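What follows is a structure written as structure tokens; I'll ask about it next.
Removed from the display is one protein chain of the complex; every other protein chain stays in position.
Right after this comes subunit A.
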Amino acid sequence: MSAYLKSKTFLQRVSLLILTVLFSFLTTRSSAQDGKALFVTNCASCHNPFKDATGPALQGRAATLPSKEWLYKWVHNSAALIASGDKDAVAVYNEYGKTAMTAFPQLSEKDIDAIIAYVDGLPKPGGDGGSKPKEETPQEDNTVMYTIITLGLALLIFILTRVNKTLNKVANDKQGQPTKRETPLFKSKVTIAIFSIILLCLAGYWITNGAINMGRQQNYMPKQPIFYSHKVHAGVNQINCLYCHAGAEKSRQAMIPSTNVCMNCHKQINEYTGTEKLITYEGKEVNGTLEIQKLYKAAGWDPVKKAYNRDAEGNILATPIEWVKIHNLPDHVYFNHSQHVAVGKVQCQTCHGAIQEMDEVHQDQPLSMGWCINCHRTTNVQFKENDYYSIYQKYHQEIKEGKREGVTEGEMGGTECQKCHY
């Protein structure tokens, strides 16, 4: 790495630091932080700060409400408020298609205040969102230049050798000495041996590597039946991963949401109004609204009547969407999402990559056994936090004595065969 590049990172760091310090003074400290988390976890699946979604746009909304107490009641149990005949509540309920808002009795009044503070404090999109870090200029690729130079030099060596030889021959001829006829390089046994060995090694390396990688699908990015953009949902709209992949905390499978989960929001959101264009891998532009129409078809939703199509017995006429599975593990591997998400507190992105930036999802990591094992070797378990580990007295003692900082999954037996193969 060049000194220039180093200095650049240094500059970036300094500017980032300054920005952070500035920002921390400007915002309302911890509550905004909590507010963000709370908003993303609880509200973002139905509310957008700036525009109406399943529920109303939230920025500035609090100020228009009758009172703070009314808001608390509404959030804690909107159905009860509506049932009590509250005028404002009924109005809101009717305005938003009589979709009841989920009750959040777990949110304290302080939490609600924090959410409001966060939402109201958000800068309007399109406005000055603060100075963005400078875009890095892409590094120039010098490979072609180097190749040309190498080839040129090789040619030069070749020519010079030939010249040298010819001159030698001429000199010998002049002196009447016979020129020893050399075995040409390509017929020499040593050369052939060396080349064979090199070839064998390369072939072996290539075949072994190829064989090891058989069946692995890193960067696999199949075309899906619906152009579903994680970037739009998880990135732009900040919907919590667990809202759709509800199994990740509970079960082996993270679960792909069924159409009724999609419809929780898409009953209201029937067109794509995002500012960013949706572009496929091939570079074609996708009409987001048409993709939502595909969802309606699968879910059995009639967007005109705003109602589900039902059969005679009242069952919704929905058909499951046949997604193409991207992350495939062999059948003899037991993988459990809840073990990693709920117990290990591993972020989704650790294995799935920056999913919130992917329009089309690809397999980010190799999902090979070596990759799993490496992570198990280096990642610490929640040793002190989870009481399950209290029986490992030896390690607790060692931590106390300062001999170690944490216990890795590997030290807990996480690299043993029957942790994943049974």
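In this section, a contact is a pair of C-beta atoms (placed from the backbone, for glycine too) under 8 Å apart; a residue touches a chain by one contact, two chains touch by 3 or more; residues count from 1.
Following the convention adopted for this analysis, contacts and distances are computed from a predicted model.
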Exercise. What name does the UniProt record list for the absent chain among "Aliphatic amidase expression-regulating protein", "4Fe-4S dicluster domain-containing protein", "Phosphoribosylformylglycinamidine synthase subunit PurQ" or "Ectoine/hydroxyectoine ABC transporter substrate-binding protein EhuB"?
Worked result: "4Fe-4S dicluster domain-containing protein"
For this session: Using the definition of touch stated at the top, determine which of A:G215, A:G283 or A:G314 touches the missing chain.
Result: A:G215
Seminar exercise, completed: Across A:T64, A:N142 or A:Q418, the one contacting the chain not displayed is A:Q418
Exercise. Quick one: which of A:D141, A:E285, A:D311 or A:D331 touches the chain that's been left out?
Worked result: A:D331
For this session: Using the touch rule from the top, list residues of subunit A that touch the missing partner.
Result: 211, 214-215, 217, 222, 246-247, 250-253, 255-261, 298-300, 316, 318-325, 328, 330-332, 334, 336, 338-339, 342-343, 386-395, 412-413, 416-419, 421-422
